[in-house]
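Only one protein chain is missing from this complex, and each of the others stays in its spot.
Chain IDs A and B follow the sequence of writing; residue 1 opens each chain.
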Amino acid sequence: MSATQKMIALHGGLLGLLFVLQFLLPAYHHGNLARVMVLASYAIGYNIMFGYTGLLSLGHALFFAAGMYGMGLAVNLGGVAPAPALIAGVLAGVVVSAALGLLALRTAGVAFMIVTLMFAQAGYLAVLYFGAYTRGDEGFVIQQAQRIMWGIDLSDPANRYFAAYALFAICLLLSLWVVQRPFGRVLVAIRENEERARMLGYDVFRHKLGAVVLSGTISAAAGAAYGLLFGYVGASFASVQYSIFPLLWVLLGGAGTVLGPFIGTLFMFYLIDLSSGLTSAYMLIAGVALVVLTLFAPQGLAGELRSRIWRWLP
Amino acid sequence: MTMLLSTRGMTRYFAGLRAVHGVDFDLPEGQIRALIGPNGAGKTTFVSMLCGRIPPSEGMISFGGRDISRLPAHKRINLGMAYTFQITSVFARLSVAENVALAARRKVQGADAVARAVQGALDKVGLGDRPDQNAGDLSYGHQRLLEIAMGLVQEPRLLILDEPTQGLADSEIDAFKALIRDLSKSATILLIEHNMSVVMETADFVTVLNFGEILAEGTPQEIHADAAVQAAYLGTG
Partner (left out) sequence: MDLGPYILLATLEGSVTAAVLALTAIGLSLVFGVMRVVNVAHGEFFMLGAVLAWWVAHMVGAHPALGFAAALVVAPVLVGLVAVAADMTVLKRVDYDPERTIVATIGMLYIIQQITLMTYGPDARPVEPPFNSRLAIPWFEYSENGFQMYWPWGLSTTSYKLAVIAAAAVVLVGVWLLMARTKIGLLMRATQLDREMALAFGIPVERVYAIVFGIGAGLAALAAVLIVPIQQAHYLMGGDPLLLSFIVVIIGGLGSLPGTVIAAVLIGLSDGIISVFFSPTLAKILATLLVALVLVFRPEGLFGVKSR
């Protein structure tokens, strides 16, 4: 098989497996996997910036929350139907990520990380401050009646799984397509050696901005879908923790690989799920994982796989 | 003679130190020009200002009759300049072919056309047999050749080569001389070079920088005979 055929077989195989699993899994894992697919879409968005462009953001919760609140407030305050509300969420992501990119991309390295962290923190605090609309920490529930899109009840587990699956498939294929395109190749070039990319005639700033907006938009779509599918919008999704999570997932799965975000999200979700049954200090797992990964496997699972066995892995 | 590139009063200070001062430089279309000078004469600073890596403190640059003093680097490159780095600066974790393809995609569209251009450029520099190797795994000399391939695949009007033969073996240098002569059919070449045999055998004209200023200009033979140049190099001036 050529590299392209292997690539199609692998990613197609994963999507096929996930499709079949919805008929086989017991209810508990069925629900979990739906959640994992939406969160993995968030991680895919994060990976575009961190994995492929080399921009380490500590503020992605801002985008996730922009999508979630863009959707949630449209439904809750505007009484909008789910489909346009989802679009409102995605558009909120476009606007917020473009604004953040224009400002934050004037910095680099550590300063970029802190700037994204600070903007996200300001966003989180803004959610608390405008508690009259957002209901602050407590958040708000999106009622079942408001979650019927085109006659499909998204609170029904089977429909929910399918919607999450659709979102994940779109995000996965989109990222696979982008990283094969010249645009994606330039992002990798910028990650590897920004000055060299500039001296080949590429407008580095515009490419980075494109990466931030694409990444922010996918993250926002995941946030909007999460709120709609699971019926809850709350400030904790805007907190630092939700900026750290995608970093952790992507690091664990393998930054700069198309499958890495899914693998990392799946592993970490179940690790935390299992340990939260044992202790309330389940974030300890996340902390240990971050340190261990930084020390021993900076390339993550899929990254190690690529450097050892499958060199063609995109 | 039409000038492809001209500078007037190019000056650059670093923390009060004068790296380049008042350089008026004219490069006619089609020429192979060598830029020589002792270490620290300001050669790399000067060409870095030409292609926009470093902003000049003062002075203006025109390229193809157009004032480019205010243009950012990537726009100058898109006007037809190509720059190869002195310290090899290939994308170490990408394949040889992808390195060249990144340079080629500025000029040609479509996967097939890019692949053809890449293979052509690699063949020219003699790396055609190893497109899939990681660039970082190449020997130093081969990385320099890859840099040159990345420069020539852009089909530039002006190719700036910053010490391209540094670290090359003698046999590779001979091949490089032939390559330069071949390239000069389609491009103007500005060559920073320490190896005098390369300068003498390839350059049409030579500019000597010393302490950031032009010390002498002339044909290779004239420069070879110039007492001031010899003094600068030997440090007895």
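Assume contacts are C-beta pairs under 8 Å (C-beta built on N, C-alpha and C of every residue); 3 or more make two chains touch, one makes a residue touch a chain.
Everything numeric in this text was worked out from a predicted model, so none of it was measured.
A.B. asks: Could you list, sorted by label, every displayed chain in contact with the chain left out?
C.D. replies: Displayed chains contacted by the hidden chain, ordered by label: A.
A.B. asks: With the full complex in mind, choose from A:Leu14, A:Val80, A:Ala98 or A:Ile114 the residue touching the hidden chain.
C.D. replies: Once the missing chain is taken into account, the touching residue is A:Ile114.
A.B. asks: Which of these, A:Gly16, A:Gly78, A:Pro157 or A:Pro298, touches the one chain of the complex that we don't see?
C.D. replies: Final answer for the missing-chain contact: A:Pro298.
A.B. asks: Of A:Ala83, A:Ala158 or A:Leu284, which residue touches the hidden chain?
C.D. replies: Going through A:Ala83, A:Ala158 or A:Leu284 one by one, A:Leu284 is the residue touching the chain not shown.
A.B. asks: Among A:Leu15, A:Leu91 or A:Ala126, exactly one should touch the missing chain; which is it?
C.D. replies: A:Ala126
A.B. asks: Which residue numbers on chain A touch the omitted chain?
C.D. replies: 56, 58, 103-104, 106-107, 109-111, 113-115, 118-119, 121-122, 125-126, 128-129, 244, 247, 251, 279-284, 286-295, 298
Methods note: only the chains that are shown with their structure count from here on.
A.B. asks: Chain A to chain B: how many Å between their CA centres?
C.D. replies: 43
A.B. asks: So in the complex, the part of chain B that touches chain A is made up of which residues?
C.D. replies: 51, 53, 73-74, 77-78, 83, 85, 89-94, 98, 101-103, 105-106, 150, 154
A.B. asks: Please give the residue numbers of chain A that touch chain B in the complex, ascending.
C.D. replies: Touching chain B: residues 182, 185-186, 188-189, 192-193, 195-204 of chain A.
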